[in-house]
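Heads up, one of the protein chains got dropped from this complex, but the rest are sitting where they should.
Here the chain labels run A, B and C in written order, and each chain numbers its own residues starting at 1.
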Amino acid sequence: MDFASDNASGLSEVVLAALIAASRGSAPAYGADALTQRAETLLGELFGCETRSFLVTTGTAANALALAALTPPWGAIFCHEDAHITEDECGAPEMFSAGAKLVGVAGEQGKLTPQTLESELQRYVPGLVKQTQPAAVSISQATECGTLYRRAEIAAIGKFAHNRGMSLHMDGARFANALASLGGSAADITWRAGVDVLSFGATKNGTLACEAVVFFDLAKAEHFAFRRKRAGQTLSKGRFLGAQMVAYLENAHWLALATHANAMAERLSKGLAGLSDVAIAWPTEINEVFAIVPSAADRALKAAGARYHDWSARCLPAPVAAGEDKVLVRLVTSFASEAGDIDRVIEIVRSAR
Amino acid sequence: MDFASDNASGLSEVVLAALIAASRGSAPAYGADALTQRAETLLGELFGCETRSFLVTTGTAANALALAALTPPWGAIFCHEDAHITEDECGAPEMFSAGAKLVGVAGEQGKLTPQTLESELQRYVPGLVKQTQPAAVSISQATECGTLYRRAEIAAIGKFAHNRGMSLHMDGARFANALASLGGSAADITWRAGVDVLSFGATKNGTLACEAVVFFDLAKAEHFAFRRKRAGQTLSKGRFLGAQMVAYLENAHWLALATHANAMAERLSKGLAGLSDVAIAWPTEINEVFAIVPSAADRALKAAGARYHDWSARCLPAPVAAGEDKVLVRLVTSFASEAGDIDRVIEIVRSAR
Amino acid sequence: MDFASDNASGLSEVVLAALIAASRGSAPAYGADALTQRAETLLGELFGCETRSFLVTTGTAANALALAALTPPWGAIFCHEDAHITEDECGAPEMFSAGAKLVGVAGEQGKLTPQTLESELQRYVPGLVKQTQPAAVSISQATECGTLYRRAEIAAIGKFAHNRGMSLHMDGARFANALASLGGSAADITWRAGVDVLSFGATKNGTLACEAVVFFDLAKAEHFAFRRKRAGQTLSKGRFLGAQMVAYLENAHWLALATHANAMAERLSKGLAGLSDVAIAWPTEINEVFAIVPSAADRALKAAGARYHDWSARCLPAPVAAGEDKVLVRLVTSFASEAGDIDRVIEIVRSAR
Partner (left out) sequence: MDFASDNASGLSEVVLAALIAASRGSAPAYGADALTQRAETLLGELFGCETRSFLVTTGTAANALALAALTPPWGAIFCHEDAHITEDECGAPEMFSAGAKLVGVAGEQGKLTPQTLESELQRYVPGLVKQTQPAAVSISQATECGTLYRRAEIAAIGKFAHNRGMSLHMDGARFANALASLGGSAADITWRAGVDVLSFGATKNGTLACEAVVFFDLAKAEHFAFRRKRAGQTLSKGRFLGAQMVAYLENAHWLALATHANAMAERLSKGLAGLSDVAIAWPTEINEVFAIVPSAADRALKAAGARYHDWSARCLPAPVAAGEDKVLVRLVTSFASEAGDIDRVIEIVRSAR
């Protein structure tokens, strides 16, 4: 019963098979191989436009390098105050950008809006030398609250950012879960809505260590190969990144994996929501369930060996947060989650009285 | 016939089996898993002393992060003028160290000596504020010329460095090939000879993407976990780094792989050396053969589909370099090289008249 | 009628005389001269303890270099959300610290408290690798609202910081105005209250371009000479920094200058406070008056040639901010302000009906 994170899971059988197939023979190094080329082609096809894609090994690298490509060292990047890029990457964006400033903005359900951005941007006078210069907006799809931006919400932020001369970055660590939940096309919630560069996650959803930085604003990709190399993110045996991504994308395997993870979360969320004394902090839209449960249930779950994280967030709804002897927990499902475990968790919480 | 580099090879069967075994079930993320712990234990046992080890995905990351742990931003790092860290990593050490200076020193066969270091260090006045401050010496074992430092040579450099208050780093991208060639213990050519931190390579020798930064000077490791995270080198599914390293080290598998690669290079070197009009630029001590061959042979090899790199180095012996209509080429063998390909290369060169 | 900032003023006669006296003859370069040594001695005497002081040319350099000495690149520095270091230095602290994160904390009258810091620090788990590591707290004395921390307030913050293993930095761009207003000793509101390093401002208060970074935690000063040189802040003709600081400090000249500036601000503040339709946003404790005046008065002042800045701050008291057709303005006096100009401003505002 491991709900600590989707990165606690292993590899999908399809991805594993691709790694095995790629393990023999020789291939050009540093991404000049056929699999890497194929991966970049498939990413272009997925988004239905001209893109430039770069494979890296972690989400932190994808985000930090992508942001570094969008901001000068004296730039400001606006993101939600609970965003992974500012809270959970040990300053990687600051390092790779040579000192840009991440500005956290409050917002319900982990989201930014043109209004909250506008109130923050009011302080910035274009060209005022003493200030950092607004360079980019970064949104997480799905958010750190497990919620989703609708296309119109993204488009509104994209329009706002571009009107202010800023680029729009999307942290898509769980982009697969987001698209599987929203339906529609990957294009609609990225470049068609104004996203200039996307951190396209794959690791949490069944690969070994593979993320793609996908540029829709091709000009911003001009020097990215140097940034990636200099960051130690250009694998010598690049074929293995290519193999993971190709297997992940072909036959919409990535969406099948995410659809399962989402379904498991929905099952868990509905089961918990039906219990008295349990509340769901934010709508369950992907593969994360944020539940406020009685401390007794928390203790029972842990006693039963369930793994998950107690949680906190600055945008937690007050009414939900209220109530003594309760705890907010985050339960994350994955492509590998099993219905039996889900039901067992629900039963343990029900019984813990 | 791929001799472009040992990183053109794939995975050893043993490493692949370990990845398959690790692919199922759940495990704690970010290196808190049992396989990662086991890998760190095995590295400590290998070197027979207390060590702190950190797994990363590339040699560039291992070198740049290790060096960053040894120098302040205003420090100077002394290395051979042909060293990989200064010539082939796109400035990664400068970035991760926040601007330290790599100082290239000339030397035969890609090596540094206390004498060449001394002549360079003469310019540095301890504490003189206008100068960068000597912080570390970095040597490559094996060198970029495919040659090896003997224990006494390393110890002499280690003593020199420590007497000057500098740390000693070893770039061991091909450490396995070096130890397999030299024999003896890993300890003798590292910490017992004064090495403070080692970039322990595994990728070129049969793993997917796995290197270890091994600290013998434990104090220098104090903040390394933050450096690694911030660099985007802390894999969420860390178990897969652990699995590679454990399989690589257990039963001396790594030395068996390297021994084969070295033997293939020796076979190739001896075969070519026996031919008129062919010269070996530097002694073949590991799995790299640097040969000066007639241009006709070079053309014939390429026509036959052989892959390898034309080469150049500032420390190329003048007499060898001389001679018109000849070219210096680097032929690299690996754990996967086959004797048949070796013999075919020799035959093509012999026949190319 | 220039109230734009105290840095719009020129030089005190005493400081000018010192520069003239220093302008002849030769002297050792880079701070090895007698005047610089004398300045460092006087700073030590002023604070009544062992200190290490370094002269630089700007407050931005003093703050950014001081903070860089207190934090690793992966560190977090906590300051008020309106602090000059995070709002008005174009990311200098981020650059000189190689990417540390400035965390803005809300607080009334531009102040931090142990309580507001505690609520922010709750999110930080000691040693948690994914987070930046709390390294320092920075407070401005006087604050960006022109208010002052009392000794007890500083001591409480100092105790909080040290208990959390953080250092305490004080941005003393207007330290002279603060001490002149509070009275007592410089020691009481710095090292005796837990301040580890002080940016001791002099430029705004009558010098040409001279600030001192004063270390009370001597260990933190160990490498500062390299940081200053590397930042281009080690003047070759260092004697001129020494001359300014010596003249500034001798005979308590600096406090005399600040006392005048404060008195002019008090005169202005009282005059304006006596008018209907005018409110003072924050208590006038140094040489800055923040007044909410009718737009008609604002127009009249500007028409009369008065120079000052319209202002905004996130910690503006709501009741004060309220009211249509009014504007918040900042009026800054200096050592050179004249009572006549003050009274003229008051008269213009009174008449603007």
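As a working rule, a contact is a pair of C-beta atoms (placed from the backbone, for glycine too) under 8 Å apart; a residue touches a chain by one contact, two chains touch by 3 or more.
Keep in mind it's a predicted model, so treat the numbers as computed, not measured.
Student: Which is it among A:Gly10, A:Pro28 or A:Pro73 that touches the chain not included here?
Tutor: Answer from the full complex: A:Pro73 touches the omitted chain.
Student: Check each of C:Gly25, C:Gly183 or C:Gly340 against the chain that is not shown and name the one that touches it.
Tutor: C:Gly25
Student: Any idea which of C:Arg123, C:Lys159, C:Lys229 or C:Arg350 touches the chain not displayed?
Tutor: C:Lys229
Student: For the full complex, which residue in A:Arg24, A:His223 or A:Arg353 touches the chain that was left out?
Tutor: Missing-chain contact among the listed residues: A:His223.
Student: Since one chain has been left out of the picture, which residues of chain A touch it in the full complex?
Tutor: Residue positions of chain A that touch the missing chain: 30, 72-74, 98-99, 129-130, 133, 223, 225-227, 229-230, 234.
Student: Contacts of chain B with the missing chain: which residues?
Tutor: Within chain B, the residues touching the omitted chain are 73-74, 86-91, 94-95, 97-102, 123, 129-132, 312.
Student: Could you list which residues of chain C touch the chain missing from the display?
Tutor: Chain C touches the chain not shown through residues 2, 4-5, 7-11, 16, 19-20, 22-29, 56-62, 64-65, 89-92, 95, 203-204, 208-209, 226, 229-237, 239-240, 307, 336.
Convention: only the chains that are shown with their structure count from here on.
Student: Taking each chain's centre as the mean of its Cα atoms, which chain lies farthest from chain C?
Tutor: Centre of mass proxy via C-alpha means gives B as farthest from chain C.
Student: Can you check how far apart chain B and chain C are, centre to centre, with Cα atoms defining each centre and the answer in Å?
Tutor: Whole-Å distance between the two chain centres: 51.
Student: By residue number and range, which residues of chain C touch two or more other chains?
Tutor: In chain C, the residues touching two or more other chains are 73-74, 98-99, 129-130.
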